[in-house]
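Of the protein chains in this complex, all but one are displayed in their positions.
Let's look at chain A:
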Amino acid sequence: MSGKNMEEKVEQATNSKNISLPVSRVRLIMKSSPDVSCINQDALFLTTKATELFVQHLALSSYKNGSGKETNTLSYSDLANVAEETETFQFLTDILPKKILARDYLKSLEEMEKDDENL
């Protein structure tokens, strides 16, 4: 088998497998779930591939849903919004809390303290 032939084969195979995320890292994350012992090759591949689809899905949904279309920007708040509004992404609401500006938060704290004083 010539060198070039080998190269082509590997490239072809990589394209067919078509993964752009490190499988070993995916496996690590999977293993950190409680009670997980063995993961077979298919499961690992499917999870990795699904994760890619998920990233695409999340990014696109957030972008479409968000205000960034005019400015061509994807921001954190777009993600937080899509998590709240889309059923599929609702499992993310805990890790995507809507952000509040520090000064607004401090303001509301002040107001709460005032209320306490008045009581």
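Rule of thumb we're sticking to: contacts are C-beta pairs under 8 Å (C-beta built on N, C-alpha and C of every residue); 3 or more make two chains touch, one makes a residue touch a chain; residues count from 1.
By definition in this document, contacts and distances are computed from a predicted model.
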Protein name, per the UniProt record, of whichever chain is missing from view ("Nuclear transcription factor Y subunit beta", "COMM domain-containing protein 1", "NADH-ubiquinone oxidoreductase chain 4" or "Exostosin-2"): "Nuclear transcription factor Y subunit beta"
Residue numbers in chain A that touch the chain omitted from display: 6, 9-10, 12-14, 16-47, 49-60, 63, 68, 71-76, 78-79, 87-88, 91-92, 95-96
